[in-house]
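Okay, so here's the structure we're looking at.
Of the protein chains in this complex, all but one are displayed in their positions.
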């Protein structure tokens, strides 16, 4: 039955994280040097604290030492963290989500035995998924409603050596968490095999090197990862379904709207700041908030936030409950993609509107509002962008089904 | 626990109503003469059929012969009906909702005994709430964030005659369902008493006359109701809490977002028509939907619909479950008002975008798209409008509490 | 740089303003309210305007016209539209096609058609391109496919051409005396190379008018169906040669001041008139209507809406006047198209903001406000749809 009550656990973790953000994250995040987008190093100590609170292992099942949070809870926590600092949110949600995918769903017992103890024990044990490659064009674009497939190409190879080890060669880019990850899940092509595979590669594997990005147009830290005759044991290969499981981490669609919750958190931070300022700042003898123009603007921002949250929560819950689409409680549409387009467009506008209320203070690089605007823009323009997402949504609406590669090959024969 | 599954009953009634709309309503609604906004008479026969299906008594409790549907179900049904015909939806939801308020919540047993049998038995027994009066300015406007109260003024009087009857004098306007109502709930002032009262007035009471509106900027039928020494029995007075209960029918806020569901239904009708047309119509050798420009536009409309629905459902459920605000699962904001502003703005845009896809056919008065645009505009501009709603929302955001009339009077002494 | 008007331009503007105030505005809402599409037209206003030169102002002096410049034409369209957009269009539609006659017809054709046009106050022109199955395909035909686009067929039989087919949504069809008709004369080649333009008088045998379309806005302005059943048109009525229609109507690379491209200026100048009406009506309303004991104008949200209305309107005026001047200078540019696209956004935004400021008054929406919003929607289809916009973008290079 339709029910919007959050569970006691959800309410509690939201309060806990909100409190952590207020007490610990905000004082660091609001320092001028951190607000300046030109030099934003990850606050490792806060990440350690968050890890001790269980936020690094939020989605990991309880059996394995995590909090076992469901998709909705992960989105609630992400919003709260991002209202404090988008980079902290991105870092934690990436590790937490990959932790769940890898340890709960992709690894064999033997693999878990090797990696889980370290992951559970070390607050700095972060995870990264190295999927994307240089010069891969994944945009739908000209292939909209055309039978040509637009799929990521994997050129990084893994070859089995005589001693059974895998030897990896290739370069991955856009890798979130790359500079801090202790373990990478790497998408590879094994010559002679049609489907792509995933290998577990510890950061200290010989032949692996990371080049961190400066000021990337992404949240958290990121970098390129180069594999040069990088060797890992034979046992590091994940099962065949791992590639598909992990691919959703990058592409919006029917996945978990974690990055949309991040964008919402950024918008809320801007809104909260603007409401506070509008109470304090006096213009024409009255606080700003008592002016129609400012009140109206704040109302418009509030509407954007509430509507986006309803949309994100719906997508989050749906990604955990495919049965609700099957029984037609929810539409058979890519709800995460809808949340992505809507939220990112709305938060870009919301942060700008909030900043306008601050007057000259709203244009300063070392003040919060410009940081929020920048963070919202990153959410809007990373990846393939909203124009491409709309084309993908349009194909779903049209009921267009692109022939698979195999079908194309058969047709071509 | 958060759960977006609809109940089996909700899914079933949605299907039933959707089927009724397709088979019965659409063929009538799509006739050129009904599409032309200049002459839109209520299709009484369809209303009778709907009544036989239980839609006139949808919200009335099961004990009393209704379907006992909750707020969410009422919104779901309203959307479906409005996707067929906005006037039918407005008529039925008004009677259904007033039926619930009057028979389930406001009447005494004695009153129920007198009126319920007729209401239950007669498919043409519709209800109307006569609250608003001529020249009452209920806009917040200049009183935004000022201690001046902006409240409806009731000038219609009810005076107790020697024989115990109430004698009513005054004029009510904006009364939805007035031309077809068999029973009116009338807001009156009893001289010498401070709070307003509600009287039950049958349509055939002597001294009551209705002047129906032509082409009103409202959905359903509406009219002015004049009371000239109109007499009703002493027993027709409702309890003191009835006035507050019924006031929510007119003012958006924390009530049931029925009219927002209506707007959504209108938007969906436009969207469905546009998707169908985009599949059929060929341009440049390909169906319209295969063009990026059209696909993108349809995706944008689809997003507006899905996001609006999530927002409306949330508000509908919240209006039935105040505990979810109390336990902080939902924000303490007027969710219906948020749904009102958002939905009406989005559907105005959605219907225009859908119409653009139809080219010249989209501007014709006897074709569906112009009707949808008109219907959406009515949702956007009836009542006090969105600018005023935003000011009310801003007061909530600011935490502004207007002093009550009594407090003002005391302060003035 | 000079934004001032010449004495002649100014006097055209004044003449149009007076005519609009005294003759058009008084009948505007009544015409709009007529329920039957076929009955909204009023010949009296056309005759009165015609006597002032408002029907023939684009015809060269040597053919008895007034040969005004484009700036004057833009000013007049705006002034007339300020009182009624559809009536303004009913006049300017004649200029559009008299531009085409001047630019594309032979002397013999001008003699045969322009002279009677000038002489008769009820002689109205039109052009038939759109067909039930071909609207945007005519405007933006694919280069690689000959099938899309208009289908009306013309076949030569001696000195005559036999036309068969239908046109739809044709402006002035129900009332016009002479039409330019685009017909397929070579169905084997892409549209641009296979159509011929014919001059078709309304009394051509085999040619008749079908239904009159029941538009939501622009009620006064008549759009109708045209039906050709073995309609016979003399070879002498071909404009610009067989298969030569596009090069003469101002399509890509053609003459940019007559024909179709005048249509861009026409739509944006007309929209400007609606915007002026909307702005002035809104300002008047905001200054007079009261709320809480004060004029609406005292409220910030009303000021912000008025700001946006005037801001967009003045931007549009600047753009329209520039485009009119460019036309007079025979400057080829994509500006006319951009201004037309732009006018769609502006006219709808401005009129909808006006509706916002007014809101429903009691149970009704003010008729004039509602009319402005309905009239503005016409632009979505004529000037602001994605085909119109992409077509203009492709001129930018």
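In order of appearance the chains are A, B and C, and numbering begins at 1 in each one.
One rule holds in what follows: a contact is a pair of C-beta atoms (placed from the backbone, for glycine too) under 8 Å apart; a residue touches a chain by one contact, two chains touch by 3 or more.
Because the structure is a prediction, the values reported are computed rather than measured.
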Consider the whole complex, including the chain that is not shown, and state which of C:37, C:338 or C:373 touches that chain. C:338
Touch rule applied to chain A and the missing chain gives residues 32, 36, 38-39, 134, 137, 139, 141-143, 148, 150, 173-174, 213, 215-218, 222, 282-285, 291, 293-294, 297, 348, 352, 355-356, 359-360, 362-366, 370, 373-374, 377-378, 381-387, 390-391
What is the set of chain B residues that contact the non-displayed chain in the whole complex? 291-293, 296
At which residues does chain C meet the chain that is not included here? 1-6, 9, 71, 283, 300, 303-304, 306-308, 310-312, 314-316, 318-319, 321-322, 324-326, 328-329, 334-335, 338-339, 341-342, 386, 389-390, 392-394, 396
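Methods note: only the chains that are shown with their structure count from here on.
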Which chain has its C-alpha centre closest to the mean of all protein C-alpha atoms shown? B
What chain pair shows the greatest number of contacts? A-B
I'd like the Å distance between the centres of chain A and chain C, where a centre is the mean of that chain's Cα atoms. 51
Going through chain C residue by residue, note those that touch at least 2 other chains and give them in order. 299, 301
Shared-interface residues of chain B (touching two or more other chains) are 387, 390-391
